[in-house]
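Sending over a structure as structure tokens; questions will come in a sec.
Partial view: only certain chains, each at its native spot in the assembly.
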């Protein structure tokens, strides 16, 4: 089985962190390939970044269709362009926020998300509602962290997350903690041992879910919403998006 | 890996159907053990049946804790007593309705459930809401089928389901179909080939999800809601439920 | 008129407290009979306890059908197995949480529930949503109290409830307080005089509502959801549940 994980930002250190997390839980026989898009933002922290990472991400799914992949993972906690990606392949496409929330819904009655700078809170809350897990959300605890702080000061980063996670557990009654950025993947186990409640990184959740979906063998429904996009002219620098993969 | 599937009714033909479905998708290395409770109803078609299947089902989870299982599956589309089962083990416990809805939410934008006699519709709708998938529900199409009709007249049963499923696809805009009874497991592939949209049996979805959860290695949170039940006296024929397993 | 109140746990001191509360508000001409099941848990504080109190509780409804009762009350704030009980009789069956919330909705714009140990909070919240009173819920204030603390230390118990109730009134803007355990019935009037806002015990609310329903003379609808359960084989220690009452 071949799974393509796409880190939708262009920061290669983060791509490596994600790759390491993915490989760490993949089964023998699962081949993980982790990439960044050829163009786009160095990190994703706003709607602006989300919409501008999408074409590069979509491009990687399109290329993946010629590379014999069995499933795709979008490794950014905003699950950008997930619905668009599902339209262009019958293979399962899984977002790491979606995977983390599904997992949390199985092992806890309510969960909190510890995340980045406060501006991301609104988009995260909307994502939770979109998936239907609003009634299981104890809180979103935003912090002072930017995405790229993870690479520059991992110890400071984990300390900030630790404080937010303890508040989520003790004040918000979170029974599990979700890490709100793919770059936090390395911190999950350490925080879990300190907190005494499950701490979930979406990358590892998504890899396991993707393996399950591939083996289940059910295609993405091509009836209505996720049907292949209508063939049409794309102009300018996006001309290739109008062609078949 | 050892997964215990519990058919919460006492009809052994259905237990065999479920076992066959579970084994059919289990990976090499996954051992499936499917059982029925020692006491309880022959089929589950009412709240009455749901509450009265629960103790026997819980009993099987309790026994399972001494039998070296890694995960449990509740193989009735009402997911009876799921929260109670999660309290008495740290191993993942998965309901087949939950598993089918999670799977459907990944491969379709909205789904329908084709199910049993009309009285079950209210409980199914409440279950969909409980998991948070109300906004993805195209319809619940109830039928004239009782649970045990499956064993007695499989061809009549699949014909009834087929009619309901086509209506769900064509009138309700369902992009995937969920089979609303564990006993329907054998019919999924045949209906899918006829309908041209994914048809999901919850048993196979649950087996793949259980394997994923076991490999992920995250315990059920024992903080708050799913903590071990308080030790206390149970009296009468339930005396053993007050003892440790 | 004869009303059967079922305390779904097997602690007779609590059954007596409930009986006293029920008789205290019953009209002349209303005969209150309060019982505990023959088997089950000494107290109900988890989903595990809820599911395991249900058969004994259902058994008491079934027996009640031969004892000439006009209505039934389930005297545990989780309203366990209420839907199942409604299936097996045309007489009104009322849960004390349901009765307390209905009453609160008539005399206040929003209410709080002061309750037991924190693990019960999730099930209480889900109950509130199930009845449709989510928009009227100011807060659920859990405490350190176990069910059986009421019998062992009533003064400590009322002090704990008092603190929670004042916080609910002053910080959460509760306009009425609901006592989240049938065992708290004796404390309502004392707390109300201290707080200056209505304090509702579900048992007395349920008795008055049951009397009203009996006199109204409307049966439980036997169409669809609450139809009599299908007759079928029950095996093992539950064999009798398959027979007519």
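For clarity, chains are labelled A, B and C in written order, and residue numbers in each chain start from 1.
Simple rule for what comes next: a contact is a pair of C-beta atoms (placed from the backbone, for glycine too) under 8 Å apart; a residue touches a chain by one contact, two chains touch by 3 or more.
Note that the structure is a prediction, hence the values are computed from the model and not measured.
Assembly remark, whole complex in this entry with 3 chains visible in place, copy number of the identical chain is 6.
Definition applied: only the chains that are shown with their structure count from here on.
Subunit B is reached from subunit A by a rotation of 180°, derived from superposing Cα atoms (nearest 5). Between the CA-based centres of subunit A and subunit C the separation comes to 44 Å, rounded to the whole angstrom.
Chain geometry summary: the mean Cα position of subunit B and that of subunit C are 29 Å apart.
Those residues of subunit B in touch with two or more other chains are numbered 83, 86, 224-225. Residue ranges on subunit B touching subunit A, taken from their complex, read 25, 27, 83, 86, 92, 94, 98, 102-103, 105-110, 131-136, 169, 173, 175-176, 196-198, 200, 204-205, 208-209, 211-213, 215-216, 218-221, 223-226. Within the complex formed with subunit A, the residues of subunit C that make contact are 118, 121-122, 129. Within the complex formed with subunit B, the subunit C residues making contact are 10, 37-43, 45-52, 54-56, 58, 81, 83-84, 86-88, 118-119, 121-123, 126, 130, 146, 224-225, 227, 229-230, 232-239, 241-242.
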